[in-house]
Every structure is written in structure tokens, then in C-alpha cells.
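One structure is given below, represented as C-alpha cells, and several questions about it will come after.
Apart from one protein chain that is not included, each protein chain of the complex appears where it belongs.
Coming up: chain A.
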Amino acid sequence: MHIMEGFLPSPWWEIWFAVSIPFILIGLYQMNRLVKENRETLPLLAVAGAFVFVLSSLKLPSVTGSCSHPTGTGLGAILFGPFIASVLGLIVLIYQALFLAHGGLTTLGANVFSMGIAGPVVAYLIYKAGTKAGINTYVTVFLAAALADLFTYVVTSVQLALAFPGEAGFFTAFQAFAAIFAVTQVPLAIVEGAVIALVFKYIVQLKPEILTKLNLLSEKTIRTLQEAAA
């Protein structure tokens, strides 16, 4: 989903920086407060960040004959909310921009917006809605992570289509970019959703007290989930 260095003309790269910076600042503030008030969430925060690291390093082949990678931001967004997830996304994007020349420093704002903000917001909303509606926790996590992944790529397509509408206009350009990004992403999104649902299961088994502390699951739900796995 990276927009490569130099591939966003002015004013678009400035616009995406302007949009992303407030999210990052709120994220840093929330992260700081979370770690101060609740020291024991720090390992979970590290795990959520590590997931973005691992998943976004896997370039997986997909149906259309091209390769793309999962984003892994869904887990962080479910656990800590979209703002903190955007900080986790930012760290990975800086690593890839500096060491791999994937993405870039001028396009960082746009990439942070698609991977670190748009995707996590979707994951967060789906998780909240699914939990409220009483849908099975793992199904909810699967949907949240998979759709966050997919939406990241839809947003990248929108960003490119806005900057390069061509003569045929925004919508045709969007279809062309979405054909490259979003379609390739569908199977990867399904795999990512499944893997993150599995990880969530292990967190429920190993560290359920953090989940209740973060107000993600009630103790009753956790007991039901643990009994189902026993």
C-alpha cells in the first residue's frame, strides 16, 4: 500500500501530512498516559506493534499475479484504539521508508493515513459494533482486522486517484488503482483476519486481565471463551 517516494505531487503530500499529524499527536498523548497509568499494558503494546512489524514484512503473492502485504494494524486498533495504532503504524512506515525505500518520507503522511489511521478506525468501529451486537468475539476480531486491511488499500487507491485523476477523471482513476491494490488484497485480508483472530484467542487465554482492564471484554465473556477452549 505504500505510495513510493516522490509519487505524490504537491499539494497532496502536504495535505496528507496535515491530516495525519493530529492523529499521531493524540496517539502519542494517549500512549504516554496509558503506559503511565497502566504499566502492565506495556508488553501488550509491544506485541501489537510487533504484529505490524511482522505482518507488513511479509510480501505475499495474491490472485492477480502481484504481491502485496498485510498491515497488521487491526490488532493494535482493537486493543488500544485507532490513535495509538496510528503511532504503531508510523514506526513501521519510517523503518520501511529509511531502510527499504518502500514508501517514502514525503509520502509518509499519506501512508500513515491509509495504514495507520483509516484502517485502524475501521477495525475499532467494527470491533465496538460487533461486541455491542453480541457477535462471537473471534468473528468480530476477524472482520475488524480483515476489513481494516482491505480498507487501507481502498484508501491508498483514493489517495492516488485524487492526485492522478488523469483525463478520465477521479472515478476511472480510482478503479484503475483499486484494481491493482484492493483486488490483490482481498485474499490477504482474509488471511490476516484469521491470523489476528487466532492471536486474540491466545491473548484471551494468557493475559485476560489486561483485556478487562482495557474494557474490551467483560469477565463473563472471557470466562465463556476460556471454557470453550478448555
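As a working rule, contacts are C-beta pairs under 8 Å (C-beta built on N, C-alpha and C of every residue); 3 or more make two chains touch, one makes a residue touch a chain; residues count from 1.
The rule is short, and it goes like this: contacts and distances are computed from a predicted model.
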Complex minus one chain; that chain's UniProt name from "ABC transporter substrate-binding protein", "Cobalt transport protein CbiN", "Indolepyruvate ferredoxin oxidoreductase subunit beta" or "2-oxoglutarate synthase subunit KorA" is "Cobalt transport protein CbiN"
Where the complex has a chain not shown, which of A:23, A:83 or A:138 is the residue touching it? A:138
For chain A, which residues reach the chain that was dropped from this view? 1-7, 9-10, 43-44, 46-47, 49-59, 61-63, 65-68, 92, 95-102, 104-106, 138, 156, 160, 164, 166, 176-177, 180-181, 184-185, 187, 190-191, 194-195, 197-198, 201-202, 206-207, 228-230
